[in-house]
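The other protein chains are all here in position, but one chain of the complex has been omitted.
Presenting chain A:
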Amino acid sequence: MAEVKLIYFAWLRERIGHGEETAVLPPGITTVAELVSWLRGRGEGYARAFAQPDIVRAAIDRRHSRPDTPLAGAREIAFFPPMTGG
């Protein structure tokens, strides 16, 4: 699979320790939920950031996605907590 840009915001960014990285996703990682599971195994910061995967939101190429959204063709995948703007 092609290289993707991963972006983290708010407390996910703080727990992971950086706001942006590029990654080559291994075969078999085809949905948002599968990507989250894979990221959780990358280290302590990731494990803490994704400790409650149900509350983490994701956007693919700047559009909101769901856990079962396919990653095919994605260039930029962002993870963040529930939004608190307005």
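Operating definition for what follows: a contact is a pair of C-beta atoms (placed from the backbone, for glycine too) under 8 Å apart; a residue touches a chain by one contact, two chains touch by 3 or more; residues count from 1.
One rule holds in what follows: contacts and distances are computed from a predicted model.
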{"item": "Per UniProt record, name of the chain withheld from view [\"ABC-type transporter, integral membrane subunit\", \"Molybdopterin synthase catalytic subunit\", \"Predicted branched-chain amino acid permease (Azaleucine resistance)\" or \"Iron uptake protein\"]", "value": "\"Molybdopterin synthase catalytic subunit\""}
{"item": "Touch residues of chain A, complete complex, unshown partner", "value": "7, 9-11, 59, 62-65, 78, 80-86"}
